[in-house]
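Accompanying notes for the structure given below.
In this view, the complex is presented without one of its protein chains, the others remaining in place.
Every chain is named by a letter (A, B and C) in the order it is written, and numbering of its residues begins at 1.
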Amino acid sequence: MKAVLFPGDRQVVVVDRPRPEPGPGEVVIKLRASAICRSDMSLYYGTPIVGGEATGTGQVVPGHEPAGEVVAVGSGVTSVAVGDRVAAYLAIGCGHCEWCQRGYNFLCPDWKCLGFDVDGGDADYLRLPAANCLPLPDQISFEVGAVMTDMIGTQYDAQRRLEVSGATNVAIFGLGPMGAAGVQIAKARGARVIALDILDSRLDLAKALGADEIVNSKTDDAVARVRDLTGGRGVEVAIDCSGSPAAQNAALDVATRFGRVAFIGESRATEINPSDQLIRKLLTVIGAWYFPIWEWADITRFVIEHRIPVEKLITHRFPLEQAAEAFRMFDQRQTEKAVFVWN
Amino acid sequence: MKAVLFPGDRQVVVVDRPRPEPGPGEVVIKLRASAICRSDMSLYYGTPIVGGEATGTGQVVPGHEPAGEVVAVGSGVTSVAVGDRVAAYLAIGCGHCEWCQRGYNFLCPDWKCLGFDVDGGDADYLRLPAANCLPLPDQISFEVGAVMTDMIGTQYDAQRRLEVSGATNVAIFGLGPMGAAGVQIAKARGARVIALDILDSRLDLAKALGADEIVNSKTDDAVARVRDLTGGRGVEVAIDCSGSPAAQNAALDVATRFGRVAFIGESRATEINPSDQLIRKLLTVIGAWYFPIWEWADITRFVIEHRIPVEKLITHRFPLEQAAEAFRMFDQRQTEKAVFVWN
Amino acid sequence: MKAVLFPGDRQVVVVDRPRPEPGPGEVVIKLRASAICRSDMSLYYGTPIVGGEATGTGQVVPGHEPAGEVVAVGSGVTSVAVGDRVAAYLAIGCGHCEWCQRGYNFLCPDWKCLGFDVDGGDADYLRLPAANCLPLPDQISFEVGAVMTDMIGTQYDAQRRLEVSGATNVAIFGLGPMGAAGVQIAKARGARVIALDILDSRLDLAKALGADEIVNSKTDDAVARVRDLTGGRGVEVAIDCSGSPAAQNAALDVATRFGRVAFIGESRATEINPSDQLIRKLLTVIGAWYFPIWEWADITRFVIEHRIPVEKLITHRFPLEQAAEAFRMFDQRQTEKAVFVWN
Partner (left out) sequence: MKAVLFPGDRQVVVVDRPRPEPGPGEVVIKLRASAICRSDMSLYYGTPIVGGEATGTGQVVPGHEPAGEVVAVGSGVTSVAVGDRVAAYLAIGCGHCEWCQRGYNFLCPDWKCLGFDVDGGDADYLRLPAANCLPLPDQISFEVGAVMTDMIGTQYDAQRRLEVSGATNVAIFGLGPMGAAGVQIAKARGARVIALDILDSRLDLAKALGADEIVNSKTDDAVARVRDLTGGRGVEVAIDCSGSPAAQNAALDVATRFGRVAFIGESRATEINPSDQLIRKLLTVIGAWYFPIWEWADITRFVIEHRIPVEKLITHRFPLEQAAEAFRMFDQRQTEKAVFVWN
């Protein structure tokens, strides 16, 4: 089968590999879609941000947002059958620690990340524990299923924790695929959404996805504008999807008293003002990341019921053979969400 | 009557002022205790951190943690009577905005802070809205009542929001009066407490107040030590009372997955690592400050029922005449909690 | 002025009374709308369910959902001015107990209920504490403001506590004005709504107000139907507005595991099955009633922002002179929400 590898910094090759066989409790999936994510760039540069013991050698197949059809099941597998349409839950846990028991495999001290620690979905076939199969109802296409496993899932879980509803004003900072997914989820939960970015193209997409207000935070004063749009009060919920310290600070600043703020975008050094941003306003800030596996049932019901057009997040589709081109364009931000697809 | 004023940077005078009369809805209190707080130092330096339009002139009497006896009531006052023992709720709100209606006067956009914006308790008499009187049961002395209005109240509210109980490991950073009060509250709520500071004298006090473990974070690696004391797991709750960016970061680091962290100590510039500290651990951080006025009933019941020895936080007592000495010693950290007392 | 009184069981008179004058801290309101509520029937029958020391004499003017214009203010009133458009918060508390301090006057041990314990709004003029004035923005008519003070407020608060959002299926039992208001709030919060009643006319209204599904629980098996409409799963939230034990039990039965159920409709004797309804499903049941006064700001923002057509709940309008006819028709269920109006 064909599989992508990153032999060195910004190098992409498509190699031939033996098709995997399922071990006990495992399945093999014929890929139909595999989405590229911003975190893939860390692998592409040779500096993986998750797991990664093996990745230095460039021998691990990337791709942690895959979907396809089960074509083989190993011994003892009863929850999935050949022919099932599935997406993959990226976190492979030990299965018996308290975090795995809660369904938060990605908090397991010994977890392995698909596409970082073990071979992922940028290949014709994928070997996966049956327990990591996320059922795809017929109403959800493979490419939408792939995209749902990361951004939609992360936003769904974050906004559940933030208690976003029709009674909430939500400000979303950073309108790449993660932020755009946030707009979709917030609108479907009933909220009024103020979407902020520095690129007009992204603001236009957010508007098309239902954002009530858009603010270009490059040409406009983001904090003043959000205050203005909320009668001076600020928002009950702010979500940073950019990882930019400036946006993270703006998210803290636009939140009203008792407000809730989520940090989703990655950043390793952000200066904040605890007194003015947190203490004076009795603010709550949460870190949000991925979703517990049991939430998939809720997420699929939600997407179907609200007919959320997740496919609108996808701007580019590539065959696996054009992997080099796909990663180059994604890296240079010439695409928003990009997906490898198979017929 | 005698009253304290700060005419200039680190200058303290005790002046004669006319004894105040109560207006409609107001009372006058004969002071019996008035505690000095770290935030008083901002006034002492001439750089008030709260309210403060009038304070530039040095004409406002400081003291926002007072307690005493009602000696006069204005027209329309029915909730308090002459002879009542009371402490003062420091936040004077507009009374009709949504935050005042919730009992969070200190979130009112137009609030005035006792001892910053209006004359406070470092004087023989205090004029106060009747609505700001906090009843003092007989079991609570005036000096304990004074101390309860700030540190005990703030800790009580923070730990309620943090859901501290006997099932919680709590790490408390910074063991000045605020942190020491936190140890008392956490123990009375049933928690296991790890107390951290850089001064052995404060660690000794924390131990005497019931801390299960003490860690000198100057001579020891605070994060490693807390992990060690919790079987490698970290704590469910961490509370920073120091305002030191290093301690705030340690608080974030020692919290386990889904942990809750409160920032109480004041800081206006702290660099954090959102990815590792918040996002990867699904952490929650809250800003905590003071308490809603309705919580006073809970707080007094709690202190009485658990027989919390709040007086142990007080290391120095002064007559008002020695105000200059008192503020100098407090500023130079030669005291922990210091209180002006009247016989 | 004209005022309604209930001299005996099902007797209604419109009498002449002196126009009230405002005392200190009070206002007088020229009524423009005053809504009839199911709980008025308890007065109408001479068996008041709230307060009621004075009501036995039939000398208290009913009407606890009034709105109008301030025409006089007493001494010390600063939060409201002559000419202000206001509705009335029905619970007059002591003002200084912990429940009043929280803004839950109706939990005050000494509260008085407008229209039960003190003269209410079924009169040309109403005397009211200034603290009980709920500001009416220009976008909200007097009759909508009157209706908002009870059913919309109660539903808003209940659904906030139930965390209703776009991720929630909500079943609402009983589609009188309270249930119909529940449909409006749930839809504006983003939920999918299943509305149940035994009257087709009420089901039609619910449908017109946005209910996704309607079920006639007289001709259909309510529990089976709701299960069916949720893929066998049941609803996350059920709200009983009927007070009928059968409907309350159905609400408990249709809730899924971890479901949340609110009882709003009044009932004093309902047999439930704790083992099967609560324990096996880890269910949560809450009692819901009215709203804290601080929530009015949220409620009005919510109604305006979502353009909720509250007026659709009103089926009949009467001049005060026709009070006898109005109460008779309401009692005989010939109206849904009925409102006295003044030009």
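Things to note:
The rule we apply is simple: a residue touches a chain if its C-beta (ideal position, glycine included) is under 8 Å from a C-beta of that chain, and two chains touch if they have at least 3 such contacts.
Nothing here was measured: the structure is a model prediction, and the numbers come from that model.
The chain not shown here is touched by just one of C:45, C:289 or C:342, and that residue is C:289.
Within the set C:13, C:224 or C:272, the residue that contacts the chain not displayed is C:272. Touching the missing chain, out of C:99, C:327 or C:340, is residue C:99. From the options B:38, B:102 or B:189, the residue with contact to the chain not on display is B:189. Across the interface with the omitted chain, chain A contributes residues 24-25, 76, 79, 94-96, 98-99, 101-103, 131, 292-294, 296-298.
With the whole complex as reference, residues 49, 99, 104, 107, 243, 248, 257, 263-264, 266-289 of chain C touch the missing chain.
In the full complex, the hidden chain is touched by chain B at residues 156, 160, 163-167, 188-192, 298, 301-302, 305-306.
We take it that only the chains that are shown with their structure count from here on.
Chain contact topology: the protein chains form a complete graph, every chain touching every other one. Chain A and chain C have Cα centroids lying 43 Å from one another. Counting partner chains per residue, chain B shows two or more touched chains at residues 99.
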